[in-house]
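All protein chains of the complex are present and in place, except for one that has been dropped.
== subunit A ==
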Amino acid sequence: MEEPPPRTAATSVCDSSPLAVSLCDSAPLLWRVGDLRSVRAQGLVGALLGALPRTPRQNVRLGRPLLLLPEEERLLTERHVTPPTAPSTDNQDGGVELQVQQYQEAQQRSYEEQSVLALEDRKSALLRAMTSSPTESGDESLQRRLVALESSFSFPRSAMAVQLSTARAGLSYCADARDFLRADWPIRAQDEPRRAARYQVFRDLRGRGFYLTSAGKFGGDFLVYPGDPLRFHAHFIAVCVSLDESLSLLDILAVSRLGSNVKKTVLLCSPGTDGRVAYTSLQWSGMV
């Protein structure tokens, strides 16, 4: 096992406000940037699922929401960062009417402000055009032009800039949805000991300072990074095996071959009864 990476200063700082975990189709998602930052600060990477607002039609870089691994979600729960169930504020009719009114008023204000800004923008553009080009008349014609602009200027409603928010404003959790998480998370397809083994390995490696992401397409459980995945390549493919499980040689060969093809070391991880995890690395070497 290589030396764990040096800890950076801000790793274990938890945000004072609880995380807003939203459930979509029983998957735990994070929407607020503050929550994403706080989770990253704890060394949890997650996976971005949404289109990136700046360039929505590409798959290289995705945007919010952030999907948490079941192990990440469990770790956050253990650290008491996820909030207890809170009542949903969704179904209050009186509240909705007020919200609509507030929204429409805010839109109107925004429109008015933007109209002013647009006019000023045009004025300064006109100024730049007039002063840059050498013209005969001086301030008088400029003043006339500015007055004409002001009277004829119109800012149509359709030109107003509007924001399509990513995260929902305010806090509203769905009370019963939290219970669904326990039952319907896809990893339920695996048996309970397997899930527990995965979690133990995850917690141990995270505790040693490694960053972990999912490694399904590498034939393993986790990809293990020595530092933040934004800056470093993964070193290991972690495969969780229980200590008393017998592995066929063909499986070991298959996973080793896979590892050597992608230049990563395969790590067989077996949680023991004493809470420690035994690690066995596989490396393809010659007959030297």
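Criterion: a residue touches a chain if its C-beta (ideal position, glycine included) is under 8 Å from a C-beta of that chain, and two chains touch if they have at least 3 such contacts; residues count from 1.
By our rule, contacts and distances are computed from a predicted model.
Chemist: Write down which listed name, "COMM domain containing 4", "AP complex subunit sigma", "TSEN54 tRNA splicing endonuclease subunit" or "Serine-threonine kinase receptor-associated protein", is the UniProt protein name of the chain that is not shown.
Modeler: The UniProt record for the chain left out of view names it "TSEN54 tRNA splicing endonuclease subunit".
Chemist: Which of these, A:E78, A:E113 or A:D251, touches the one chain of the complex that we don't see?
Modeler: Going through A:E78, A:E113 or A:D251 one by one, A:E113 is the residue touching the chain not shown.
Chemist: Thinking of the whole complex, not just what is shown, which of A:H233, A:R257 or A:R276 touches the missing chain?
Modeler: In the complete complex, the chain left out is touched by residue A:H233.
Chemist: Who touches the missing chain here, A:T55, A:Q143 or A:S242?
Modeler: If we include the chain that is not displayed, A:T55 is the one touching it.
Chemist: Of the listed residues A:S22, A:Q42, A:Q200 or A:S270, which contacts the missing chain in the full complex?
Modeler: A:S22
Chemist: What residue numbers in subunit A mark contact with the hidden partner chain?
Modeler: Against the missing chain, subunit A presents residues 5-6, 8, 22-25, 27, 29, 31, 33, 36-37, 40, 47-65, 67, 69, 96, 99-100, 103, 109-110, 113-114, 117-118, 156-169, 174, 186-187, 189-190, 213-217, 226-228, 230-233.
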